[in-house]
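Note that this complex is displayed minus one protein chain, with the remaining chains in position.
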Amino acid sequence: MRVERLESEPAYSFGPREPALTVPPGTVVELSTEDCFGGAVRGVDDLPSRVCQFPYLNPVTGPIAVEGAEPGDTVAVHFVDIRPRRDWAVSTTFPHFGALTATHTTAMLHDPLPELVWRYEVDVDRWTCRFHARGSDFSIDLPLDPMHGTVGVAPAAHEVIMSITPGAHGGNMDTPEMRAGTTAYFGVNVDGALISLGDGHCRQGEGEVCGTAVEAAMSTVVVVDLVKGAACPWPRLEDDRYLMSTGTARPLEDAFRISQHDLVGWTGHLLGLDTLDAYQLVSQTGLAPAGNVVDTNYTMLAKIAKDVVGVPAFDGVHDRLRATAARYLAER
Amino acid sequence: MRVERLESEPAYSFGPREPALTVPPGTVVELSTEDCFGGAVRGVDDLPSRVCQFPYLNPVTGPIAVEGAEPGDTVAVHFVDIRPRRDWAVSTTFPHFGALTATHTTAMLHDPLPELVWRYEVDVDRWTCRFHARGSDFSIDLPLDPMHGTVGVAPAAHEVIMSITPGAHGGNMDTPEMRAGTTAYFGVNVDGALISLGDGHCRQGEGEVCGTAVEAAMSTVVVVDLVKGAACPWPRLEDDRYLMSTGTARPLEDAFRISQHDLVGWTGHLLGLDTLDAYQLVSQTGLAPAGNVVDTNYTMLAKIAKDVVGVPAFDGVHDRLRATAARYLAER
Amino acid sequence: MRVERLESEPAYSFGPREPALTVPPGTVVELSTEDCFGGAVRGVDDLPSRVCQFPYLNPVTGPIAVEGAEPGDTVAVHFVDIRPRRDWAVSTTFPHFGALTATHTTAMLHDPLPELVWRYEVDVDRWTCRFHARGSDFSIDLPLDPMHGTVGVAPAAHEVIMSITPGAHGGNMDTPEMRAGTTAYFGVNVDGALISLGDGHCRQGEGEVCGTAVEAAMSTVVVVDLVKGAACPWPRLEDDRYLMSTGTARPLEDAFRISQHDLVGWTGHLLGLDTLDAYQLVSQTGLAPAGNVVDTNYTMLAKIAKDVVGVPAFDGVHDRLRATAARYLAER
Partner (left out) sequence: MRVERLESEPAYSFGPREPALTVPPGTVVELSTEDCFGGAVRGVDDLPSRVCQFPYLNPVTGPIAVEGAEPGDTVAVHFVDIRPRRDWAVSTTFPHFGALTATHTTAMLHDPLPELVWRYEVDVDRWTCRFHARGSDFSIDLPLDPMHGTVGVAPAAHEVIMSITPGAHGGNMDTPEMRAGTTAYFGVNVDGALISLGDGHCRQGEGEVCGTAVEAAMSTVVVVDLVKGAACPWPRLEDDRYLMSTGTARPLEDAFRISQHDLVGWTGHLLGLDTLDAYQLVSQTGLAPAGNVVDTNYTMLAKIAKDVVGVPAFDGVHDRLRATAARYLAER
């Protein structure tokens, strides 16, 4: 088991860039990420519109080049461990950002909602983060469920895309399923794939309704791997129970359509079913939670239970990565 | 405990109509529903476009008038038991209907997808329904998870709305959460509320992607109740673990927005939180699954765990209805 | 030339109802309509949320039954004359209504925009209406371009639909093209068709962005006619220069798709073109203005110049109705 440590300068986009680390498939990579505010929002008086500066938002760590990865292949990023690095985290409203507010694209004549910061106390021992209401003395401990909002590869067509924009290359999909134990798959667009990640969340609800999650700097361990010759037109996820397709687009029904279309194709491929048979099976057994409904593109997930599908995806790479992760954790 | 039996002619819309049954709040009602095809699709050769005739689709049973229900109140419909009445059920594609096909409103120049029927074997003892692929010999037993796609009340503004259209009055929301153990709440628009229901499903995936679920005639028991003076602008659901708001609209992000907006307001009301505090709490703890993304309006759900909220909704009517249901089931 | 006078009580929906007038095809009908506020907003202090009461908004005059009209036919409504009945008209913002504000379906946490009334002076002799700014002394005369926002027939499937909701039956499409000189076509859903109309506008921009036009009571003359055996799945319009298809739906791209799909089919039918040839011809020659982007459904238009098409639509009924209109106006 090869273990590498990744150190990199923060970047704010996905695109062709010099790799910060180049590793063979199967390598465990230890890294750390800053929160989406670059660490500048530390308390309720640090309004993001004052302490942050566009476009220096949502820094990502990387990129990691995977040796041998070429267009036409798929890279796998398995999350071994995601752990908050501080005893606090923050969430905020942000002017003209969020699902229940006018935005720059859902343009309206309203004044922005008030900009507020919530500071959560993070207790890694108890595995909780504590919410305190701003307008009353209500507070509650919420279980930690750490995840990365932003994971992806260099886009196709030589594009350079802001790290806050999700798309077919992954990026800021903001789904709570991107947690330890999950393997994420991305189609490769450039040699090495160039994986970057950031935007750690102590937890988030589906949809990330107010626009930000419980944002935290993370200490994270991944295993990266390579599936040669396997296409993955949109990012896919796998955990021990589910295969998951993602779709990222606007309007939200297009994100839904992409994710379901991909899951129908994937299920049909794995089970040798006709398209319409796969459509039927997914229709009766699938789950369809929102990822984000706030970013420049929205993300929906389409999930099917692995006990319905019954055959391994991507040649069983998830199980192998789980084994590597277990070995790493045992030896650490 | 008062128990009534509802018999009614099939109806195909929600609107003001003579009640088929008038009951006081707290009454247990036993009823049966036909499937969405009116029972006319019985095998793979019964194409719905041939054996069904628009608008005689999706028959509903009812309406039930609740004594004392007036505009400004909320009626509760608790599902005690939903049980397939036959040893088979069907699902189909239907020309220009479904999420992954051109439709009459998402109008395109494609020929319709092939119209196919899948016949499921239903085994109530084993609590399964068996899927058989049409194009191969793949088959699989799926667990039953019976529910009603269509439940609602007479709409506001004297409208008469087809039973296949969901809206603020409920109707064809097609969410798998409408199962036994769930209480559905509807704002009352006309005296008596006029509750109707139908469209039983042995199970369905979230989104009801192909347009139809595992459609079945059902033998169903509900308890109806009344919460005087409580507003419910969009249908809400409650089970033992979650409070759920629904939103029904197009595009899908508007369905999402409605559901989240309602859940933010509901959570804030129950916990005495400022709106933005409730927005924050829901953002970090909520779930957001699709209901349907195929009907004339789409439905999204916004869910929050009752152990986050910690206080009873609608004066605890769900628990009382659970108790009534338990008594009924014990005595039956 | 037969001329009838229609008198009717205001109605607030499209649906099966007793005809207020039954006429043979070709009859000229004189009628009057109240404005969308029922005449209750008369000055800047008459806020609609105070002086109007849901659902008693947007009254329509009618219905007119056309003798011999049956499902499968198309009725034609030609606008001979539309003339403001008063020397004033009003427009308003309305809480949570309009394109640049949160609404009940595009649900957000903003407070509503301020509710304001603008009173226009109408001068029929000079054919102008005068806008006065509320917050400054800017004012300007705008040319009158009178039209009806709401025109339609009884819907299919026995539905009863509020007069403020547009759809396949027509209704509140709010397109400025519904002016004198235009013929509107509607597919017939019930015997007699049951034509109603209202919501006169002294003028409106495309999109009706703030939610209301320059709203006025009108004195209107139409000729109604019947095209036996001609289908018209969505309302169509024709004036001396253009054939126009409408599409009404959400999201707005579906309204666009419906309108373009209908115009492609209509053009192909008239010219004997293959579907893809018609698609190409419409793509290079069509116009695509917004109707309304504020109502419960949005409306887009697809227009093609009649000198491109070169053959008469609906057997030339528009020209015949123009001739009838000219005769009526000459004799009046």
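Chains: A, B and C, in written order; residue numbering restarts at 1 for each.
The rule is simple: contacts are C-beta pairs under 8 Å (C-beta built on N, C-alpha and C of every residue); 3 or more make two chains touch, one makes a residue touch a chain.
Just so it is clear, the structure is predicted and the values come from calculations on it, not from any experiment.
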Next on the checklist: Let's see if you follow the contact definition: name the visible chains touching the chain that is missing.
Outcome noted: A, B, C
Checklist outcome for this item: Which of A:32, A:219 or A:275 touches the missing chain? It is A:275
Next on the checklist: Using the touch definition from the top, which of A:38, A:146, A:187 or A:247 touches the missing chain?
Outcome noted: A:247
Checklist outcome for this item: chain B positions in touch with the non-displayed chain are 100-102, 106-111, 113, 251, 253
Next on the checklist: On chain C, where is the contact patch with the chain that was removed from view?
Outcome noted: 91, 93, 98-100, 113-114, 116, 118, 131, 133-136, 138, 140, 142, 203-214, 250-253, 256-257, 260-261, 264, 271-274, 276-277, 279-290, 293, 298, 300, 302, 308
Checklist entry - Please identify, in ascending order, the residues of chain A that touch the omitted chain? => result 12-13, 15, 54-55, 104-109, 156-162, 247, 249-251, 254, 257-258, 260-262, 264, 275-276, 279
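Note that only the chains that are shown with their structure count from here on.
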Next on the checklist: Nearest whole angstrom, what separates the Cα centre of chain B from the Cα centre of chain C?
Outcome noted: 35
Item to check | Approximate Å spacing (C-alpha centroids) for the pair chain A, chain B | outcome: 32
Checklist entry - How many angstrom between the C-alpha centroids of chain C and chain A? => result 48
Item to check | Numbers and ranges of chain B residues touching at least 2 other chains | outcome: 250-251, 257, 260-261, 264, 276, 279
